[in-house]
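With one protein chain removed, the remaining protein chains of the complex are shown where they sit.
For chain A:
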Amino acid sequence: MPSRRRTLLKVIILGDSGVGKTSLMNQYVNKKFSNQYKATIGADFLTKEVQFEDRLFTLQIWDTAGQERFQSLGVAFYRGADCCVLVYDVNSMKSFENLNNWREEFLIQASPSDPENFPFVVLGNKVDIDGGNSRVVSEKKARAWCASKGNIPYFETSAKEGTNVEEAFQCIAKNALKSGEEEEIYLPDTLDVGTSSQPRTGGCEC
């Protein structure tokens, strides 16, 4: 298990139906956007190699169904996650309000060993729509919520145009890596990454 941790980083994307989870994943991994994604049934994942300080990691990004009714599957899909990405649509207040439910549900189902410090990253997606005119959740409001939940890193993204997607996933990967490290601090060869001394929740506006 520890050796898996060091090379495979598991990331779960959660959020309401239609906020753009599949699109974000595909934009990051395949640099592609399509208007014709189907609603995700069950779960799927894509992988991408990422490099940090001369070390290669496989980022395994899990895309899940957004309807609450499918949450009972979470137990199987969330286990072993190193980071959880919470996505909402800046044009939908409901999707923002549900972030808290998604976060709590994740913590219950994944039951990470240290829930207080488990890394989340929040993405406010679809900032491109209507030039931002249909936006109903302000950046300020979103950042305030993130701050209240232990300084969750926050990004505003457009999966369609690729805005901020790379940056967001860099941060996601870094947080996932740090999350992994804490569990295997006893392994000497993980210490040379040199970032483990930073407070992990310190907001990664990287």
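Keep in mind that, in the parts below, a contact is a pair of C-beta atoms (placed from the backbone, for glycine too) under 8 Å apart; a residue touches a chain by one contact, two chains touch by 3 or more; residues count from 1.
To be clear about the criterion, contacts and distances are computed from a predicted model.
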Checklist line | The complex's invisible chain, by UniProt name, from "Mob1/phocein", "TBC1 domain family member 15", "Ubiquitin-like modifier-activating enzyme ATG7" or "Trafficking protein particle complex subunit" | finding: "TBC1 domain family member 15"
Margin query: Just checking the interface: what residues of chain A touch the absent partner chain?
Written below: 17-18, 35-39, 41-45, 60, 65-70, 72-73, 76-77, 94
